[in-house]
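A single protein chain has been removed from this complex, and every other one stays in its place.
Chain lettering (A, B, C, D and E) follows the sequence in which the chains are written, and residue indices restart at 1 in each chain.
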Amino acid sequence: MKLSARNQLPGKVKDIKEGVVTAEVVIALDGGGELTAVITKRSVENLGLAVGKKIYAVIKSTEVMVATD
Amino acid sequence: MKLSARNQLPGKVKDIKEGVVTAEVVIALDGGGELTAVITKRSVENLGLAVGKKIYAVIKSTEVMVATD
Amino acid sequence: MKLSARNQLPGKVKDIKEGVVTAEVVIALDGGGELTAVITKRSVENLGLAVGKKIYAVIKSTEVMVATD
Amino acid sequence: MKLSARNQLPGKVKDIKEGVVTAEVVIALDGGGELTAVITKRSVENLGLAVGKKIYAVIKSTEVMVATD
Amino acid sequence: MKLSARNQLPGKVKDIKEGVVTAEVVIALDGGGELTAVITKRSVENLGLAVGKKIYAVIKSTEVMVATD
Partner (left out) sequence: MKLSARNQLPGKVKDIKEGVVTAEVVIALDGGGELTAVITKRSVENLGLAVGKKIYAVIKSTEVMVATD
């Protein structure tokens, strides 16, 4: 599958915290730094996510903001 | 200002393409890789964005997806 | 690639309207009905989208609202 | 109320899973296929959602992505 | 139509700037302050938006961030 969302950063799952409906996935980016994703708990199960697994963080361009100091 | 959006990745503006309402800002991340942001043209002007300027890409956690190979 | 976004509806491109930065893609769903997507013009080019092409509309669950009459 | 979000697909509630803050609503679309929505538990109560109830899935165009095989 | 998006603030259209695909609508809130919405140009036409028209700004709760000084 090829996706219109052009932002795809490689990394590894660093931590998973599961609630009833949602789960928080902390991603250690290969380039350094972290990203946190809130996805459904079912997606965590469907993708077989576990600490250490290689994944991509995917973000639609319209969801990225810019900040300056 | 301190923001609830916990995803803040440092980088530099690599390219700006301006439309009538929106603008596409390509960000070269300090850790490697790129992110594209679609924001309003007015925000580009308000923030004084220009190629080479140091910025942060900011993303709300609920907007981050996870993909596996 | 397998994606955490669980909403993937099959359809065909019905219409594309391109602006400078963004493009509007009207999708005729296989099950009937239409969806409109606003993505970047570059993604239209990267995906080689054209009227009649078979695609999927993909939506993160946190972006779906519910309405009643 | 008439809404700018142009994507409104008719369906029925197939399943509801409630957490503390959010709830996952699985929607069986009239045209076939399913969509999952993550909304607040309070909205589930305010709308009186229950399995079998006729509803609409509503999605802002800027939240729809496109994927190809 | 009753919507799961619980954030509905009354106001008036203060300004509309139209691009090819999207439009920027500046809303003067009845309670003071402004909100800017980026919606499709077609939605501006479908809703018959014009300066001075009474409208509501509608926002899904998962899209609202919080900031402190």
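Here, a contact is a pair of C-beta atoms (placed from the backbone, for glycine too) under 8 Å apart; a residue touches a chain by one contact, two chains touch by 3 or more.
What you see is a predicted model, and the numbers here were worked out from it, not measured in a lab.
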{"item": "Displayed chains contacted by the hidden chain, counting the whole assembly", "value": "A, B, D, E"}
{"item": "Chain not shown, touching residues in chain D", "value": "1-5, 19-22, 40, 42, 60, 62"}
{"item": "Missing-chain contacts mapped onto chain A", "value": "17-20, 22-24, 36, 38, 62-63, 65-69"}
{"item": "Contacts of chain E with the absent chain, listed as residue ranges", "value": "3, 5-10, 24-25, 27, 29-39, 43, 47-49, 53-69"}
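Note that only the chains that are shown with their structure count from here on.
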{"item": "Chains touching both chain D and chain E, listed by label", "value": "C"}
{"item": "Per Cα centroids, the chain farthest from chain A", "value": "E"}
{"item": "Magnitude of the superposing rotation for chain B and chain C (Cα, nearest 5°)", "value": "120"}
{"item": "Candidate from C-E, A-C or A-B with the same interface as D-E, over half of contact pairs in common", "value": "A-C"}
{"item": "Distance from chain D to chain B - Cα centre to Cα centre, in angstrom", "value": "29"}
{"item": "Chain B: positions in contact with at least two other chains", "value": "3, 5, 19-20, 22, 24, 36, 38, 60, 62-63, 65-69"}
{"item": "All chain pairs that touch each other", "value": "A-B, A-C, A-D, B-C, B-E, C-D, C-E, D-E"}
